[in-house]
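And then chain A:
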Amino acid sequence: MSAVPSTWAHTRILLRKDLVAEWRTKERLSPMVFFVLLVLLVFNFGFELGGAALWEIGPGVLWTSFVFASLFGLQRTFAAEGANDCLDGLLAAPVERGALYLAKMLGNVLFLLGVELLTLPMFGLFFNLTPGLYLLPLFVVFLLGSASVASIGTLFAAMAGHSRLREFLLPLLVLPMLIPALISCVAATGVILEGGIPGRGTELWPAELTVHVGMLGLFAVVFTTLAWMLFDFVIEE
Partner candidate 1 sequence: MISLPMSRILSIVVTLAMLVAVCAVFLYAPTERQMGDVQRIFYFHVSAALSAATAYFLVFLGSVQYLRTRADRWDRFAKVSAELGIAFSAFVLFSGPLWARPIWGVFWRWEPRLTTMLITFTIYVAYLMVRSYGEPGERTQRFAAVVGIVAFVNVPLVHYSINMWAADQQLHPPKVELDPAMLYTKLICYFTFACLFTLLMRLRLQQERQAARLEALSRRTQQ
Partner candidate 2 sequence: MDTGLIYLAIAYGGFFAVLAGFLYRIVRRDGQLQASVDALEARLEASARVES
């Protein structure tokens, strides 16, 4: 048994630190949940969501709200390390850079997932969804969607502090790159939510779902791997 902790051990420690900090202050989660609610409201008045059109744009509204909200949330990924030069401290310690990335990225995934799960009831309320088995595949889509967003979001969030663009950098870079993932999320959610409409037939895993979830999985894996490899170059001093 080597004395040096493995990458995974480092990741766990760093992740716990962030989760505990967030749990104590809830300074990222609460505002984000509230923000998603507000975005849903704005969409309602912007688009006249009522009646049959609901099902065509429902998934789109849901994911657009999440994407914009997550852009806000991701900005703060490295904020905690800004004070007291904590980042330098972290880098000076024998922690693998990859572990730092994974910890931040997983933290973001959990954070985004938390927001999505907390806002789902709101969405269900506005769109008259009845809870059902479809929630399981929906969770999978949420998970993979969050992973896709968090993977490149975390990488670019580390760059935002050093640019004159500041908070614009993240949206400008991330939005176009997320479009493929967004497409798959919306398509998958559309297929799933048909099960939530009262009266529609339901299967746990509709056949069309596999393609979309497969693509989402591909995005998540590719983005995460790529970002993990490149993170070293962003964080070095």
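The candidates were selected such that all candidates are chains of the complex that A comes from, given by their letters.
Here is the rule we use: a residue touches a chain if its C-beta (ideal position, glycine included) is under 8 Å from a C-beta of that chain, and two chains touch if they have at least 3 such contacts; residues count from 1.
Being a predicted model, the structure only gives us computed values, none of them experimental.
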Task = Pick the candidate that touches chain A in this complex from 1 or 2.
result = 1
Key: chain A - residues contacting candidate 1, complex   = 152, 155-156, 159, 162-165, 169, 172-173, 175-177, 179-180, 183-184, 187, 211, 215, 219, 222, 226-227, 230, 233-234, 236
